[in-house]
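Just one protein chain is left out here, and the rest sit where they should.
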Amino acid sequence: MSRIIRTDANANLAAAVEYHGFVYLQGVVPADTGADITGQTTQVLARIDELLEIHGTDKTRLLQAQIWLKNISDREAMNQVWSAWLPADGAPARACVQAVLADPGYLVEIMVTACR
Amino acid sequence: MSRIIRTDANANLAAAVEYHGFVYLQGVVPADTGADITGQTTQVLARIDELLEIHGTDKTRLLQAQIWLKNISDREAMNQVWSAWLPADGAPARACVQAVLADPGYLVEIMVTACR
Partner (left out) sequence: MSRIIRTDANANLAAAVEYHGFVYLQGVVPADTGADITGQTTQVLARIDELLEIHGTDKTRLLQAQIWLKNISDREAMNQVWSAWLPADGAPARACVQAVLADPGYLVEIMVTACR
């Protein structure tokens, strides 16, 4: 059996799980729910950068992304931050839908899978 | 081409699909929709245990989980069953959102990816 590496685990989830060169991140939510969609997306992507770095990879190696928005009308504003953050030629396969999230203050949640 | 192993397939889906050491489970739903969120979550996790065992693995090897709740207000009650079921140091990367599920009686649906 190959080794599984888990980062920042609590009782319910690990922030990241690595196996066989694949890195699965949790659905990352904003730390400061007082921010607007631009600010919350920026926070989420910064945390994703941080988690990818812990696992020896970065945003140039994204494979798949799922994005949940509290309000689908925030999609364009989220996309502006998202596309500015993505590296050239680095876009993952993606789905983005509206959903009620765990905390009413969360406007966005992003879960990515990357590789090393 | 490596072999793909499919368990309990019907016309629409397989309950589990294994390839190259990765095991993808269907979104598992409760068998008895008369149960409350605690009972339904318990049923779902028992079925996940069963499917993982068929594929020669178990809940210590979870990589990713997606959880859909009919009512996001059931999250704490679901988490109690979920966290008690998870092995120490075995939490997967996870996202949990509210969604309308296939049957109005379903309160929870859980889809996991594991490895052997």
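The first chain written gets the first letter, and so on, giving A and B; residue counts start at 1 in each chain.
Note that a contact is a pair of C-beta atoms (placed from the backbone, for glycine too) under 8 Å apart; a residue touches a chain by one contact, two chains touch by 3 or more.
Predicted model only: the values in this text are computed from it and were never measured.
A.B. asks: Touch as defined at the start, partner being the missing chain; which of B:L25, B:L62 or B:V81 qualifies?
C.D. replies: Once the missing chain is taken into account, the touching residue is B:L25.
A.B. asks: Going by the touch rule given at the top, which residues of chain B touch the chain that is not shown?
C.D. replies: Its contact residues with the unshown chain are 1-2, 4, 6, 9-17, 19-20, 22, 24-27, 66, 68, 99-102, 109, 111, 113.
A.B. asks: For chain A, which residues reach the chain that was dropped from this view?
C.D. replies: Residue positions of chain A that touch the missing chain: 21, 61-65, 72, 75, 79, 82-83, 86, 89-99, 113, 115-116.
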